[in-house]
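Excluded from the complex is one protein chain; the other protein chains are retained at their positions.
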Amino acid sequence: MEVIKLLEDYKEGSVSLQETLHVLKEQGIEDLGFAKIDTSRQVRTGIPEVIYSAGKTKEQIRQIVERMYHSGIDILATRASEDVFEVVKEVVPGAKFNQLAKTIVYHHNNQEKTEGYIAIVAAGTSDMPVAEEAAETAQFLGNKVERIYDVGVAGIHRLFSKIELIRGARVIIVVAGMEGALPSVLGGLVAKPVIAVPTSVGYGANLGGLAALLAMLNSCAAGISVVNIDNGFGAACQASLINKLK
Amino acid sequence: MEVIKLLEDYKEGSVSLQETLHVLKEQGIEDLGFAKIDTSRQVRTGIPEVIYSAGKTKEQIRQIVERMYHSGIDILATRASEDVFEVVKEVVPGAKFNQLAKTIVYHHNNQEKTEGYIAIVAAGTSDMPVAEEAAETAQFLGNKVERIYDVGVAGIHRLFSKIELIRGARVIIVVAGMEGALPSVLGGLVAKPVIAVPTSVGYGANLGGLAALLAMLNSCAAGISVVNIDNGFGAACQASLINKLK
Amino acid sequence: MEVIKLLEDYKEGSVSLQETLHVLKEQGIEDLGFAKIDTSRQVRTGIPEVIYSAGKTKEQIRQIVERMYHSGIDILATRASEDVFEVVKEVVPGAKFNQLAKTIVYHHNNQEKTEGYIAIVAAGTSDMPVAEEAAETAQFLGNKVERIYDVGVAGIHRLFSKIELIRGARVIIVVAGMEGALPSVLGGLVAKPVIAVPTSVGYGANLGGLAALLAMLNSCAAGISVVNIDNGFGAACQASLINKLK
Amino acid sequence: MEVIKLLEDYKEGSVSLQETLHVLKEQGIEDLGFAKIDTSRQVRTGIPEVIYSAGKTKEQIRQIVERMYHSGIDILATRASEDVFEVVKEVVPGAKFNQLAKTIVYHHNNQEKTEGYIAIVAAGTSDMPVAEEAAETAQFLGNKVERIYDVGVAGIHRLFSKIELIRGARVIIVVAGMEGALPSVLGGLVAKPVIAVPTSVGYGANLGGLAALLAMLNSCAAGISVVNIDNGFGAACQASLINKLK
Amino acid sequence: MEVIKLLEDYKEGSVSLQETLHVLKEQGIEDLGFAKIDTSRQVRTGIPEVIYSAGKTKEQIRQIVERMYHSGIDILATRASEDVFEVVKEVVPGAKFNQLAKTIVYHHNNQEKTEGYIAIVAAGTSDMPVAEEAAETAQFLGNKVERIYDVGVAGIHRLFSKIELIRGARVIIVVAGMEGALPSVLGGLVAKPVIAVPTSVGYGANLGGLAALLAMLNSCAAGISVVNIDNGFGAACQASLINKLK
Amino acid sequence: MEVIKLLEDYKEGSVSLQETLHVLKEQGIEDLGFAKIDTSRQVRTGIPEVIYSAGKTKEQIRQIVERMYHSGIDILATRASEDVFEVVKEVVPGAKFNQLAKTIVYHHNNQEKTEGYIAIVAAGTSDMPVAEEAAETAQFLGNKVERIYDVGVAGIHRLFSKIELIRGARVIIVVAGMEGALPSVLGGLVAKPVIAVPTSVGYGANLGGLAALLAMLNSCAAGISVVNIDNGFGAACQASLINKLK
Amino acid sequence: MEVIKLLEDYKEGSVSLQETLHVLKEQGIEDLGFAKIDTSRQVRTGIPEVIYSAGKTKEQIRQIVERMYHSGIDILATRASEDVFEVVKEVVPGAKFNQLAKTIVYHHNNQEKTEGYIAIVAAGTSDMPVAEEAAETAQFLGNKVERIYDVGVAGIHRLFSKIELIRGARVIIVVAGMEGALPSVLGGLVAKPVIAVPTSVGYGANLGGLAALLAMLNSCAAGISVVNIDNGFGAACQASLINKLK
Partner (left out) sequence: MEVIKLLEDYKEGSVSLQETLHVLKEQGIEDLGFAKIDTSRQVRTGIPEVIYSAGKTKEQIRQIVERMYHSGIDILATRASEDVFEVVKEVVPGAKFNQLAKTIVYHHNNQEKTEGYIAIVAAGTSDMPVAEEAAETAQFLGNKVERIYDVGVAGIHRLFSKIELIRGARVIIVVAGMEGALPSVLGGLVAKPVIAVPTSVGYGANLGGLAALLAMLNSCAAGISVVNIDNGFGAACQASLINKLK
């Protein structure tokens, strides 16, 4: 490592104090300072590299997948179409596609799962794609997941029949479109952190999911936080960080 | 009535056909045509004249109240401050002020109430002023009213303990601010028309009640309609029209 | 039923009071408690199950329709394309398609209609698809319906020539796009509840129907409530609940 | 005029061609070019100088009024408070204050009025301040004005009883808040240009007048244009330009 | 006319006063009352029937065109595609298509034009489709039109070279997208009514033309009014009403 | 407890099975079912009762505080003014006021704190009130807290000098107004859950905190979730739930 | 030049003073006055003519390109598709296409570049198209450019490793979508003018780039200004004007 070399040279007297200071400032130290910070994305942020497929060409995805596969890196691609999966399968025959979630997953080795689980609760059937993106992401990150779907507030008894399963989770992801009321109802029934995911499901004054987003931000139940519209991936990332706390 | 007079004169020959037609067109008929429509606001729309106090001077209100009082018209003033009540009390000693609702009410005679009742459901204590405006208006219009307050979704068991009282109503007004989830939950539990009133209670991304308004418009429960933010009066008007259907 | 079994066991002494209480709490009671609430959607909310076709695959719709048809459940599908109808017709030869409304309807038996009727008033010819969705839904729910179309405010005499028909209704659905003025005009002429449906008809500063929606929410006529943009279905559900009040 | 002087000097030979060209370019011509355009604001745009009082100190207004008064210029101040009027009255004892319109007017001589008139139509009593600003401005600009107030769409018979007076105008200003429906109704009844003025009257989803503004922009009646919220002054300026066309 | 008949019968005694009144109210008067108002759209509003092609099927348009053509009514279709023109041409061989304006026009007889003209000013070449819609509409309504295109504020000298032509108009339509500044600049240079038309030309924070619309509503130049985004047709309707004032 | 009584009576034979079932259903069970759910807010949601002072009268607050104080419940009041504190101090002499946070706190006994800590990071000095509300709330809920203030992105070296302290937390609350960039930067540097709190600090296109809110929702760093604008309390509630996970 | 001719004629006496003045006013002077202003766009604004391809037909582009090519004018076309390039290549075989930037460039002669450079910094790979549009435009205008891509705030060490290269620039363009935080971070690290370009990269509450735009406008770092969403071209124009200052 060059800082060591520099310090040794300085000790030996082959470089002056001024020069040492200068080099540390001009080149070495910044790299060093951030080397400490960087090492790798996974160590730094707890979340490994993931492929966001939307807006990438098939060729670009093939190249990324090849690099990751041959480096022994586990693969998660989100927002992937069937076409993208065709490409990935050629490179990684063992890859698995979740048509609803639009995710592609590949693990080089068997993955250990956490003991505690993340509950993924979805209001309606049309919210399932986002819920599945969250579920696949959470599993990819090594979390045990329980799916509780179609328990929207307009038929609230269905929610109650699953309440103990939800309460057993360490952290809960709640996915809802339209009026986005489910996180508020659930937030009043559980003593666990709730991450709310608004979806763009709806029409008219739904405003592409803004109605649900605003409702969730204004929840009367404390202990709820919100991610971007349709952002199942982001919710799962935070839930994973929480679930892995010891 | 002048049209009768005109027709009689015409029959007697004191006015010609042309003149009769002309008068009917120029003055009479339009009046007549709309007299049929008009007679009075109450007959026409089912809702009597009401004083919206906001933006009126005390002097203006005194004059309106005096005219109504001496014509034997029952009085409802909404959005009335304490100061306004002082003025009204001088003219109408029997007037009653609801400090929470900001309403002033006076009936010349005992009012008969409907048999069926309107349930007025409010999510939080801060939604009570709007709920009370609705309640006072509904009662003024001759409706029996049941108040069910502080049953917001974050403590949903409180709502369930009142569910039969709510179900017994002919029509339900649901008042809620913040995330506006209560109408959706209730809409899934009752088989009666629900009128949702968003309130401006909240802060930040609440946007002065728009968050609750949008949530209610996007409700996943069918059978719900919505009025303007903080419009307890309007909700009560529609509820009264519904409650009085035979 | 397991609660009965539990109570019998308890009486027999094979389970203790503590245990009985515990089981009631942990498993039995919740189910029981909500069984009372649930029974079925139709009983609970007054609105039966309906198929919202948008976003469903043809295969999903075929399966839902088959299940409903063979269970003797009447069928209403909204937002259905011609293609969807092809699929439904194979399963249910007697199904009827309303091309304008984009609805598919099938009744197993002759339906009884209400005596009172719902007036469905539409401002322009482009508002007719939403009006027809409302009309088909209202009829499906067993209501008599009167359609009064193309009576927008820019040619207000057409509205007046139909005013008595409108006044004869128990409840009025008013469908309008662009400036959304029709409900306000009508609200000043009738003494019946008015449910306003904004449509996304228009362009530019119409904002996908928000202009009409805002206008309706701010109506100067009391007794009006509003549903989501293009939500003819929702308006008909509420109108049906109102029309069926006795 | 200096250009004449320059040309004469040039002809006499006291300035060279180069210098003449240079002066024309550098100073003279631009002034000249725009003198043609400018002369005065009134000639250029048909609208004289007017004092917009909002945001000006009393001292600033006193100075402007003094300058105008002593130069023989007629005075119109808009958005003027009672306090501002006190100041103006000291300088211009003959000035008149319209408390509703918040306008101050002074004419040095008797004003001739146009033969044709501008109809100023207002929906509700709360729209009157904006209507009065328009009326005062139109009169100040020399127009005959007819005021038709309190003819909102929720009691449309009142509008019909005034329809011939409105039709007799050369141009119509329509002032309305809340749902802003009046211009559309009127636009369907008259064959004259309609200038719509949304007001900020209302609350909740009124959005400070945006609801009425959007409604007016989306009017289903052709022949309507719109000015800014509460901009009675601007509407009167355009109406005056139209009314004075020969 | 049936009212005359009724009145004659009444005079003759073959119908009673009561009956006459009843018939007048129930049938006759309303028709009559509004016959006065109605006669026809053109008489009532100064604007004849026009075909808005967007959202109509080719078959619908063919039927409308056939009816109008065979009734001797002049034809204007707006927002018409090439395909629509193919259909119209079959019915009306003499119809003319303006590809830029997307308008189809047919006159049965030679049209007389007004003496005064409408100036149609467009900022950029991409604003020309809207400007042409305005021009074609204005001409169809019998107005002389002068087109002044590509005179946007970023090259303001081009505007000045046309200023006298613009000033010669009785009314000016100004079409601009992006920042929508042209009406303000022009409003400061002319003493004629200016109707501003924002276009949806632009991208990003243009918000589909809202940026230009807001700019125009906030113009610092008095005497300007605004129509909806891309609404060349509406601007021409109002301009025509103004241009035809005597 | 009445359910126990009922079951005993049933066992004794004084009530039948049918009657027991009926009572359980009609009254008892629902209460019971929800008693299980309810018991107390703290058990149900992990967050005790808290006083939101905004919009409450001093008298209302005095009553709430008295009830809580005499019931031995610890007290947290948020959004409390100095005036409110005067009132509380009379009832609870030991109460402590944080002027910046606008919080009042009182504990009956010494509180045990968690071992792990919540890092509360604030971008600018004007974000400190919201950060302090979060800090006071988190401490009230029994959490150890580390404050790291004035480390905004415009002087990012200040953030880096505190990075190890931030990384040592179990969960991080990041409070920022204006462009709301700090959570994104931090989210890329830590492997712990980040809860972002937008503040209304700023002006102009800040839109009362919406700019920061939108920025945070769109963060390019995964593992971030967001609460409402200025909602330090809500962020602390969720952070506490996370921090207490074992 | 005709003004010279006119002045000579006037001096010779063949035109009178009146006539000279008249001609100067009516024709000559305006041309002259603005000739001074105009000459050409490049001289006037420092930016030559550029082809904005979006919304132009291939035929229109061919004609523009032919005119420019044969007049010896250098060519830059932005927002050009592959298809457009096919057309251009036929006319200008030497033209070069940047697929990412969607730009076509052709220079008749070798271009001299500025000594100082513009740094173009992009946050993510999806921001590259906009960054490349800026880079190609800046180079076309004669600027030396340094590209620093993929240095977004979620991995801030990458930015630091390039900080000296960025600091060496005379002006910095920063391109970022999503939360748009990069300009704020960079603005705190450099003493050069920063032009921020928000991109429409993102989804949900990104609102087509408005989230990033608002964040940039609210930057806590002074010395930053912003252009329209995705407007790499505009940013480069301003950067070029700055870079060429001496």
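Couple of notes before you dig in:
Lettered A, B, C, D, E, F and G in written order, each chain numbered from 1.
Methods note: a residue touches a chain if its C-beta (ideal position, glycine included) is under 8 Å from a C-beta of that chain, and two chains touch if they have at least 3 such contacts.
Just so it is clear, the structure is predicted and the values come from calculations on it, not from any experiment.
For the chain that is not shown, the touched chains among those present are A, D, E, F, G, taking the whole complex. Taking the complete complex into account, E:Met216 is the one of E:Ala131, E:Met216 or E:Leu241 that touches the chain left out. Note that of D:Gly13, D:Gly55, D:Gly72 or D:Pro93, the residue touching the chain absent from this view is D:Gly55.
The chain not shown here is touched by just one of G:Leu6, G:Val130 or G:Ala235, and that residue is G:Ala235. In the full complex, the hidden chain is touched by chain D at residues 30-31, 33-34, 37-38, 41, 44-45, 54-55, 198, 200, 208-210, 213, 228-231. By the touch definition given at the top, chain G reaches the unshown chain through residues 37, 43-47, 50, 163, 170-171, 187-195, 213, 217-218, 221-229, 233-235, 237-238, 241-242, 245. Mapped onto chain F, the footprint of the missing chain covers residues 126, 154-155, 157, 160-161, 163-164, 201, 203-206.
Definition applied: only the chains that are shown with their structure count from here on.
Note on connectivity: the fewest steps through touching chains from chain C to chain F is 1. In terms of C-beta pairs in contact, C-D outnumbers the other of C-D and D-G. Look at where the CA atoms of chain E average out and do the same for chain F: the two points lie 59 Å apart. For the pair chain C and chain G, the distance between C-alpha centroids works out to 54 Å. Annotation for chain F: residues touching 2 or more other chains are 30, 34, 37, 44-45, 187-189, 210, 213, 217-218, 221, 228-229.
Under the contact rule stated at the top, the pairs of chains that touch are A-B, A-C, A-F, A-G, B-C, B-D, B-E, B-F, C-D, C-E, C-F, D-E, D-G, E-G, F-G.
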